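Working notes, beginning with the structure itself.
Our next item is chain A:
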Amino acid sequence: MTATEQVAPPVTGEPIVRVEDLTISYRTGSYRTGRRDVPVVKGVSLVLRPGRVLGLVGESGSGKSTLARTLLAQLRPGSRVVGGSVVVDGNDVFALTPAARRELRGGTAALVAQNAGQALTPSMRVGRQIAEALESHGLDAGAERVLELARHVRLPDPEQLVRRYPHQLSGGQQQRVAIAMAIAARPRVLVLDEPTTALDVITQHAILRLIKGLADELDMAVLLVSHDLGVVSAMSDETAVMTDGRIVEQQPARDLFAAPRHEYTRSLLAASPARLRPAAVVNEPVADEQQEIVVRAENLVVRHHRSLAPAVSDVSFTIGAQETLALVGESGSGKSTIAAALAGLVPVESGRLDLTSPDGASDLRTSPTRDLTRTATSRDTQTLRAVQLMFQNADTSLNPRRSIGSAIARPLKRFAGRHPRAGVGQLLAEVGLPPAFASRLPAQLSGGQRQRVGIARALAAGPRLIIADEITTALDVRVQAEVLELLRTLKDEQQLSCLLISHDLAVVRSVADRVAVLNAGRIVEIGTAEQVFTGPNHPYTRQLIDATLEPGAEGLDEAVEQVAWRDAGDGWIDAGDGHHIRRWEQG
Partner candidate 1 sequence: MSAVVAVGRRVLIALLTIVLASLFVFLAVQALPGDVARQLLGQDATPEAVAALRETLGLDRDVWSRYADWLLGAVRGDFGVSLVSGAPVGPDLLTAFGNSLLIAVPAVLVGITVALLLGVVAGVRRGRTADTAISMTALVLMSVPEFMMATVLVLLFAIVFPVLPAVVLRGPEATPVELLPSVVLPAVVLTLAMAAYVVRSMRSSTIDVMSREFVVTAELKGLTPLQVVRRHALPSALLPVLDVVALNVAWLLGGVVVVENVFNYPGMGKLMIESVHNRDLPMIEAIAVVSAAVYVLCNLAADMTALALDPRLRTRRRTRSRRSA
Partner candidate 2 sequence: MPRIAEPLSRRTVLAGALGAAGLGLLSLSGCAPARQEPTIPQAAATGAARPGGMLRVARPAASAAETLDPASSLSAYEYLGALYNRLVKLDERGGTVPDLATEWSSNADVTQWTFRLRGDVRFHDGGDFTARDAIASIAHILDPATASPQAGVLGEVIDAAAMTAPDPHTLRFRLSKPNAEFPSLLAAYQCYIVPADAIGDPRRAGIGTGPFRLSSFHPAGTGSVEAVDDHFAGRPILDGIDFFSVQDASARVNALLAGQIDLISQTNLDFATARVVSASPRATVARSENAQWYTIPMLATSPEFSDVRVRRAMKLAYDPRRVVETALNGTGSAGWDNPVPPNMAAFLDEPREHDPDKARSLLRQAGAEGLSTKIYTSSYDAVFTPLAVAYRDAVADAGVRLTVQNASSDSYYTQVWMQEPLMVSYWFTGRPIDQLLGQIFRSGSSYNESAWSSPAFDAVLDDARAETNDARRRMLYQDAQRLIVEDGADMTPMFGDRLVGISRDVVNYAEYGFEFDYLSIGFRK
């Protein structure tokens, strides 16, 4: 605890949870290599008080989740408490009898985990799962009480919903069920372990508001664990920053975001995309009439299966030379489908999708226009080369059994005809990796490094257009910043066009020239980044922007969920300078 710059928290009521000098280590290794204890939590102390929210931020692997779960006396297999104590409601949780521990779990302290889809038992109706939480603490688990809880967490149509199975619920509904389970026995401590990470921004907003309301109403002490600075900023009374198993800074939230003291906190805040914005604005939006068009989509319709509704319908857009077009929208809005169609991975049902060559460009000699409605198997080499993909998940985008070098060499040989050995080294250098990495396997690289390799692989082909599909979603905020910066630099250097897909408006705002907002397979608004972020907006865009939480945010905007609209036929509102908004009606 030496490096901690800790300020005594303001005393507001007796602490319900007291963690003192807690050290947890994880046993690793084997018989042969010898077992080693690796500490994952190092001498952490904190207190929780009723009615207060403590936010715990940190990057993955910082130990924040391990710490949080000790409040329910949970340790991962292989972990053990080396020193210190966790006292909840006066009891040392690791000294409890099995029966008392069960009473603690769900009774005194309850947990809401990250992914409710995985945290709910798939074979059990959700009502039954809520009832169980009551039963196990000797409470009335009658149908009426279950419905009451369901209403409490504002589940729509609770009578119907409690009879469903988890998979029949949306992500937000699942998380509401998980919350209902958690508060069923009126616990005094609520542990939230990344409660909204898997959710869309609008749903996230709603869930956070629910939690906040319940915490106040039930006077619970809340520990909110998140890697998302915006969420923690908006929710917590007090914020602790954790890295490498230690809490390095703890302050009232407002103070911490306004004036971070620890170097690490400062670097975190500096990396958040919102802080990158000023740099992005330097990028002159190129809305020039003369500008060359690289990709033109007209009335594009894509359907995954005959029996399904179109995933993308009536989508038109253009991407100019050296321009970055961002597609934003919730999951299922069709943005990845558009990317797949561009890359020739799904067949286009109707509409036009063209790749246009700049005059005299050597790579498209025969005809200036290439038809991108063809799938990859029937595209010619030059077309294949011109469009390159980058993926969201660095873990799965590289073949784990092939070296970095071979991943980059393949497109080099296939498209560029460059000498692989020299080319690989050069490309690695371009993305900021040492050439020696060529012989490594993806597993030997960090997430950020792998994402850099993904970029190098895309560049190896010498493309005209790169498609970046949620490329930073899985990354910690500081790495995300580095990768975005790299992408921007390379794009400028090599004069590429880019289709950026992201659900994170902060990221979009930091790098995109123009933005298209997708909803249910249709574009509802398209314009320059500046136009879209300043408005006027389609209500859906507005909702998205309002729901986005940025570091420093205080509280949650109540207006977000109240927007209701529906499409008003096929007209567009022209807001000028290429800013188009789909007509809507209040509904």
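The definition used in the following text is that a contact is a pair of C-beta atoms (placed from the backbone, for glycine too) under 8 Å apart; a residue touches a chain by one contact, two chains touch by 3 or more; residues count from 1.
Per the selection procedure, all candidates are chains of the complex that A comes from, given by their letters.
Since the structure is predicted, the reported quantities are computational estimates derived from the model, not experimental observations.
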item	value
Touching candidate for chain A, same complex, options 1 or 2	1
Candidate 1 contact footprint on chain A (complex, rising order)	72, 74, 77, 102-107, 110-111, 113, 115, 118-124, 132-133, 136-137, 165, 167-168, 178, 181, 185, 304-305, 307-308, 311, 336-337, 339-340, 343, 345-347, 389, 469
